[in-house]
Structures are given as structure tokens and as C-alpha cells.
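So, subunit A:
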Amino acid sequence: MSLLKFGKIIDDRWVHWPDDGPEPELGPVIVSLRRWRDDRDHLLERGCPLGIRLTVDQTPGEISDDLPFFEVVALDFPAFTDGRSYSNAKRLRERYAFKGEVRATGDVLRDQYLNMLRCGFDALEVKDGETEEGWLEAAQAISTPFQPGLDDAPTAMSLRQRRIAAG
Partner candidate 1 sequence: MAHVITANDLKTGLVVYQTDDNGWSGSVQVAEILTDEKTLAGGLSRAKAAEGNQLVVGVYEVEVEANDGEVQPTRYRERLRAHGPSTHPEFSRQTDTVEAR
Partner candidate 2 sequence: MYQYDEFDHSLVAERTEQFRGQVARRLAGDLTEDEFKPLRLMNGLYLQLHAYMLRVAIPYGTFSSAQLRKLAHIANKYDRGYGHFTTRQNIQFNWPKLEDVPDMLAELAEVEMHAIQTSGNCIRNVTADQFAGVIADEVDDSRTWAEIVRQWSTLHPEFTYLPRKFKFAFSASEHDRAAVRFHDIGVIVKRNVEGELGFEIMVGGGLGRTPMMAKTLRRFLPERHLLSYIEAILRVYNLIGRRDNKYKARIKILVHELGIDELSGLVEAEWERIRDSDLKLPEEEIRRIRQHFAPPVYEVLEDDTPEFAAHRFENAAFNRWVGTNVVTHKQTGYAIATISLKPVGGVPGDVTAMEMEAIADLADSFSLGELRATHEQNLVLPHVRQVDLYALWSALEDMGFATPNAGLISDIIACPGMDYCALATARSIPVAQRISQRFADLDRQLDIGELKVKISGCINACGHHHVGHIGLLGVDRKGEEFYQITLGGSAAEDATVGTIIGPAIASEAVVDAFETLIDVYLSERNEGERFLDTYRRVGLAPFKETLYPGKFHVAA
């Protein structure tokens, strides 16, 4: 599994600790909400960077008070047709002002990449197969969005307002 971050495919420095798996060596680790709740003290004692992994029916509200502990929040797409994580990503960014990495896991495909970027994802766990060019092309597919988003593309409305203001 590789990580697509800021348009580049890089080695992922984070390790997922599955609920039914052994504890990884010291290092950046992503755990489930359940493990965080059950084992929080130990995780903090490890003294390593922490990330949290939400299932698609868990919401950022459940971890909002604990966000300062996490550098990464991983949101899942059990099927690419399940769009709940788009809303959860937006909530993380807008409502809870989360500044760390929001990464997409699961059924993550190139044709949904731009939607993810516009909802505040900045990293994707990707399977092999797509080239960086493919992801880049997908990210550039639609240049001007028609609704406010979390990437830096100005909206059509703001560009139109600018034009009117310029006279």
C-alpha cells in the first residue's frame, strides 16, 4: 500500500494497527476508535505519533475533544459508492478545524480523487496501478468548482464577484 500525498506517491511512514493484530514497533501508528478508547493511556505512553481510523458510520464528533492527540485521521470508503466519508472529512476540517492529515482508506479510486480533495482529504491510501500522472489528471479534471470546497480552487461565484467588483 502506498500513500498518495500532495500528488506524489510516497512510502507511507504510518502503520495501521488492526484491532486483532499485534502491537507494531514504536513508530507512527494508526489505531481504531475502539483501541483508542480501550487503550488510550498505553498509546500515549508509546510516545509516538498517533493517528485514528474511523469506520464509515463513526463520526468526527466522537473524537472531537481528542483531536489534539492525532496527526492523522483516516476515513474509510467501504465501497467507493458510499459517500459518507466526504461529509465526515468536511466536518473534520470545517467544524473541528482539524489541521492534520485526513487520509482516505478502502475503495479509493482515481475518479473520486477530486471530490476527496475538495472535501478536505489530503492523502489517499492507494493500491498499485495508478500512475502519478493518472492521479494528477483526475485532480485537474474540473478546474472551477460551483460550490465552496476545501481545496484552493476559487469558486465560480467568487470569480464572478471579483469580475463584478472590478467593474
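Basis for inclusion: all candidates are chains of the complex that A comes from, given by their letters.
Operating definition for what follows: a residue touches a chain if its C-beta (ideal position, glycine included) is under 8 Å from a C-beta of that chain, and two chains touch if they have at least 3 such contacts; residues count from 1.
Given the structure is predicted, the values throughout are model-derived calculations rather than measurements.
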item: Touch-positive candidate for subunit A in this complex, from 1 or 2; value: 2
item: Interface residues, subunit A side, partner candidate 2 - complex; value: 59, 80-84, 86-88, 90, 94-95, 109, 111-112, 114-119, 137, 141-149, 155-161, 164
